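There's a structure below that I have some questions on.
Removed: one protein chain of the complex. Kept in place: all other protein chains.
Entry: chain A
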Amino acid sequence: MPHDHHDHDHLSPSGHPYRADDDTDLSYWQTMEIAVRELLVEKGITTPAEVADQIETMDARTPSNGAKVVARAWSDPEYHAALMKDASAATREMGFDIGPLKLIAVENTDDTHNMIVCTLCSCYPRNLLGLPPDWYKSRAYRSRTVREPRSVLAEFGVTLPENTTVRVHDSTADMRYIVIPKRPQGTENMSEDELAALVTRDSMIGTGVAKTP
C-alpha cells in the first residue's frame, strides 16, 4: 500500500528521516566570502575553475598519505631518524606537498602515548591526513582532551596501562603534528604497502592505535 504512510511520515522512501531544507539566510561571513570571491573573479585574479580545482585538491588528500609516511618510518631506520628530526623536510622528500606547514612527528612507544588536539580552533595536518573529522573540531573533544585525555581515549576504545605517560599536544600556533603509532607485533615481514594498510587516521591523531594484522 504505497500511501499507507501514517506511521512513517517522518521517513523518506529510503527509510531515513527527512532533513530540513537549508533555508536560513546567509550569515554575514558567508555573504562576505561570496562578495570577495566574485570580486576576485571579476578582476581576473582567480577563476571559478581554479577555485573548484583547489577544492578537489583538498578533498583528494586522505589519511593514506600519512599512512605511507608512517609505514616508511617503521621500515626504514634512516627515514625514521630524518622524520623525527625534521618532519616537514622528510614528508616533502616523499613527494607530499605540505605547503608552508611546519610538521612535528611524535612517536608512541612502550611507555608513551601521544595525542593531538587544537583547543583554540581546528589546526590539523590536512596535507597529510585530509580534512579533519567533525569530532576533532567539536568543543567536547577540544576541551576534554587537555583535561581528561585518558577518558577520551577510553571512549575511542583505547585503554592504556597506568604506567604509560600520555602526552597531549595542543597545536596552539604554527606547528602541525602527526603521531607515529607503535608498530604492531607480528608485522616483521610485511612490506611498506601492507604496513600502510594498518595505519588508521585515528592512530595518527592519537585517538587510536594501528590495526593488528
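The working rule: a contact is a pair of C-beta atoms (placed from the backbone, for glycine too) under 8 Å apart; a residue touches a chain by one contact, two chains touch by 3 or more; residues count from 1.
Rule of thumb we're sticking to: contacts and distances are computed from a predicted model.
For the chain of the complex excluded from view, the name given in UniProt is "Nitrile hydratase subunit beta" [choices: "Nitrile hydratase subunit beta", "ABC transporter permease", "NADH-quinone oxidoreductase subunit F" or "Molybdopterin synthase sulfur carrier subunit"].
Although one chain is not drawn, the whole complex shows that of A:M94, A:L131, A:V166 or A:A197 it is A:V166 that touches it. Contact with the chain that does not appear here is found for just one residue of A:M94, A:M175 or A:A197, A:M175. As for the chain not pictured, it touches chain A at residues 102, 119-120, 146-151, 162, 165-175.
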